[in-house]
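The structure that follows is given in the form of structure tokens.
With one protein chain removed, the remaining protein chains of the complex are shown where they sit.
Right after this comes chain A.
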Amino acid sequence: MRLLTHNMLSSNIKGVTNGFPLLIEVEKVVEKQVDFNEDFLRNMFPKIEWKALVEASRTMGYTELPENAESSMLDSDEFLRKFHHALIELHLEEGALVCPETGRKFPVNKGIPNMLLHEDEV
């Protein structure tokens, strides 16, 4: 699971009001090199919750992202490279996503998060 996916997920448990961002419990992180694509990053930047990405990347052991970001920074190659790495090269291979409100864990196995709920959670 790339951090891009993490940035799009919220806790879906019934009654939870503040389900974003999910906390990350790390068992195994892998890095996969991906071709750098500036247009993709520009497309995604306005759709990303920056603070959640910064926190998630720190949990995964990557501390290079600046605390705050704005679109003018997309002109910096250095910024783009870091954004690229955090967003799509860091994968949570094994671990869990944890609902910030209830502590319910959503497992991530073989890089795929499982958001299926039990009947009493829907």
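Note that in this section a residue touches a chain if its C-beta (ideal position, glycine included) is under 8 Å from a C-beta of that chain, and two chains touch if they have at least 3 such contacts; residues count from 1.
In this text, contacts and distances are computed from a predicted model.
Novice: If you had to name the missing chain as UniProt does, which of "HemK methyltransferase family member 2", "Rabphilin-3A isoform X1", "Glutathione S-transferase" or "Ras-related protein Rab-20" would it be?
Specialist: "HemK methyltransferase family member 2"
Novice: For the full complex, which residue in A:4, A:26, A:74 or A:98 touches the chain that was left out?
Specialist: Final answer for the missing-chain contact: A:4.
Novice: With the missing chain put back, which residues of chain A would touch it? List them for me.
Specialist: That gives, for chain A, the contact residues 1-2, 4-5, 7-12, 19-20, 34-35, 37, 39-40, 43-44, 47, 49, 106, 110-117.
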